[in-house]
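Structure in structure tokens, see below.
Removed from the display is one protein chain of the complex; every other protein chain stays in position.
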Amino acid sequence: MSDEIESLIRREYQAGFITNIESETLPPGLNEDVIRIISGKKNEPEWMLEWRLEAYRKWREMDVPQWAHLQHPPVDFDAISYYSSPKSKDDAPKSLDEVDPEILETFEKLGIPLHERAKLAGVAVDAVFDSVSIGTTYKDELAKAGVIFCSISEAVHEHPELIRKYLGSVVPQQDNFYAALNSAVFSDGSFVYIPKNTRCPMELSTYFRINELNTGQFERTLIVADEGSYVSYLEGCTAPMRDENQLHAAVVELVALGDAEIKYSTVQNWYPGDENGKGGIYNFVTKRGVCDGANSKISWTQVETGSAITWKYPSVILRGDNSIGEFYSVALTNGYQQADTGTKMIHMGKNTKSTIVSKGISAGRSQNAYRGLVRISPRAEGARNYTQCDSLLIGDQCGAHTFPYIENKNPDAILEHEATTSKVSDDQLFLCRQRGIDEEKAVSMIVNGFCKEVFKELPMEFAVEAGKLLEVSLEGAVG
Amino acid sequence: MMTPNELKQQAQQRLQQQTSLEWLSLPAKAQATFAELDMPTRKTEAWKYTPLTALLNNTYLEQTAEGAVDESAAADRVGQLGDVSRLVFVNGRLHPNLSSYSDLENQGVITLFSNANDAQRELINAELGTAFEPQQHVFAALNYGSIDEGVLIQAPTDFKVQQPIQLVYLSTSEGQSALAQSRVLVYGAAGSSLELIEQYDSLGDTNVFHNHMTEISLQANARLTHMRLQMEHESLSHVNGLHVKLADGSHYEQHALAFGSALKRNDINVNFNGSNAYCRLNGVFLSKHKQHIDNHLNLEHGVPHCNSDTVYKGFITDSSRAVFNGRIHIHKHAQKTEAHLNNKNLLLSKQAELDTKPELEIYADDVKCSHGASIGKLDDKSLFYFQSRGIDRATAEAMLCLGFVNEMVEQFPNEAVIDLARQRLAEFFNDVDKLNHLWTLE
Partner (left out) sequence: MSKTPLLEVKDLVAAVDGKTILNGISLTVYPGEVHAIMGPNGSGKSTLSNVLAGREDYEVVSGSVTFKGNNLFELEPEERAREGIFLAFQYPVEIPGVSNMQFLKASVDAVRKHRGLEELDAPTFMKLAREHCKELKLKPEFLKRGVNEGFSGGEKKRNEILQMALLEPSLALLDETDSGLDIDALQVAAEGVNALRNEERGLIVVTHYQRLLNYIVPDYVHVLADGKIVKSGGRELALELEEKGYSWIQ
């Protein structure tokens, strides 16, 4: 399978994508014509174009959100090209062998070189390279089970009834500034539909890779789990090192109908910028799921180690009675990274339950904030929330922050929130070193232990990857 | 209903009145600040959960409240704390007949701004308005922009003030809706110690907006025990700023009991300016009917080796609304800080709402910080324990509510204050016959 996906990526990359790029280049800036061109290139039906234009008009009226604990120069939305356009042909690697050796080295360190990634047994992969879906493995097996797993562009043509029904149903076009922008210009992404009473026969995975320069990346993912179905979905992201900041504004929508369960796991390792804070991805992502039917469940697990800026709040609207929302997060920041991330749990149905476990690790000169909202509506009898936010600081130049908002309108609800802050203690370090473990390894062991509660929620292959990722990301944080 | 802008214009007129304390430098500064500020709206983060409806629906700011009062009724209300030095303010104005503080006045511990000597004027000019950031609070600017009187409480170096000082702010029903303002500056010189009781109270319905500021500056190793009872009638609106500066080794302890009202908002800022200082903030707030109560606590740990402990409990029922916001801010060099904050709430009605927002903002690594918040109903296990001992459910519920509140009240470091608080709590709980006797069983 690894050979299959690798050759797939290679082939598309060489034969299709690169050669066509020059003719697809659009000048920077955004207006209705640009949207018409994007839609036209994808040969979209009229309703899709109208939906994009509507989003664009709303976006123009909106302001950039300022409330997050983040500092960065304003993004110049007129300087971004909204359709893939490399700086020059020479700059783009012609095969994976030509990818910047530092990137490959990073993967080697992770123990998951690109050609091995696809080895994950029993995982169907949709590879998205520079926002264009390259191809999907295991399509036939999935089709037998009635599962639809394809790129969202394909779904617009093949399954318009599902797209029209669910696209924007969880994250409306005007939900927030970045979601509106995404709705106007989204390039590609994955679409998943699990039919009634079906357990998806394998893990589904999308592997996102940003490669090109000066291009905004706007994926859109939509997962619909029909009544009584189950799916586990994995998302991995990496990007090469560029001196310029790149904008990534994705939208993920999850719909779980009655008795359905969606488990969504992310290992995000977008390029965080160099040791001086130069470059890196601006990651402004809207992820939200709705537990629409009774007894449904949505679980978000994320390990975030990348991006220069992270602005991301995977949320669950608990509309169905007895529905369950979970958020397990590890966010590690190092260097000059800034993260403002957390979740929203909106309890609307009776006996809805949510669990939030957030582990933030700050190192270097980074700033790491948890921001969360738990809201209990008057009719959410018996609602329960438990929130635990722990921060670990490594070094005295970084910051760790916790901003929970807890709003309760139901006397029958029980909510608990706890947050702690600590550092890697000298005693812990000394014990490790006395036993012959060097300091860097010791810190990484301690950090791994700190994150254990979240890692155990990840599918096995990802848990291993996540642990190694932390180790790599922490390099240079000690001493 | 006025717009926030109209409210601001009304307030502006209060500022234009001449102050008789021409030596004070703060009013001019505060007036300039006020002019630049907007009235908060729901989009202002610090006022997200605080509607200004009560202020916009009344014409409080059209006139300043008068200081007349039924003296015998007032005397009953203010005279329950026994042996104290007492200053009583009626609608923000000192009422000499109800007050008795001549001993401490003669010792120079208590001084009205209007009686301040040169040294005291200098102290007031140097200290007043420094502990807060007026740009963040339009009502503080309004208060400081229109100072016509104030109280300076000054504990001299190494002086232990034996008698507690009781400040009573009484709001009355006399006249139409009006504004009452007051302010206190407490200066604890090095090594001094002081016990201060602030009692906010009223005689019946009161159509007053009370805008109050307390500023506290504790020098090295000074100690202040500060009790605050906000027990006014629910018709009142009250915005209160408490700003504390702590120098090396100083010790500040606050115990608060507060009932909700049309609008009640408490902002507390504590600034750690010297190391080894300690701050305890204990509080319990209760709201019922359609009351509103807001608590905003902010602990600025700016230096190393300081500790703070904060515990606030909320009791919310009927159609009332309560807000808690507690922020611990550890600055970059404030290593070896230990700061903990906890907010526990009982929400008992379907029409009520509680919003809580504890915050940690931490820029130093060698610190121990935590916060916790919980919202819940009465504990089933505890109720069963009561029932299994023959106590009926209604009584069990009432006792658990009282116990929830009493856990904070019994920590007040003054027996007379505890008694007063319990008496008023019994009235609040409206269950005097059944439960009042329980307080006496200790």
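Read from first to last, the chains carry the letters A and B; within each, the first residue is number 1.
Definition applied: a contact is a pair of C-beta atoms (placed from the backbone, for glycine too) under 8 Å apart; a residue touches a chain by one contact, two chains touch by 3 or more.
Quick caveat, the model's predicted, so the values are computed rather than measured.
The hidden chain, counted over the whole complex, makes contact with B.
Of the options B:L242, B:L297, B:L402 or B:A421, the residue whose C-beta touches the omitted chain is B:L402. Among B:N97, B:Q387 or B:N430, only B:Q387 touches the chain that is left out of the view. By the touch definition given at the top, chain B reaches the unshown chain through residues 379-382, 384-393, 395-396, 399-400, 402-408, 410, 437-438, 440-442.
Everything that follows uses one rule, which is that only the chains that are shown with their structure count from here on.
With centres set at the average Cα position, the gap from chain A to chain B is 45 Å. Residues of chain A that touch chain B in their complex: 67, 69, 378, 391, 393-396, 398-423.
On the chain B side of its complex with chain A, the touching residues are 45, 332, 335, 347-377.
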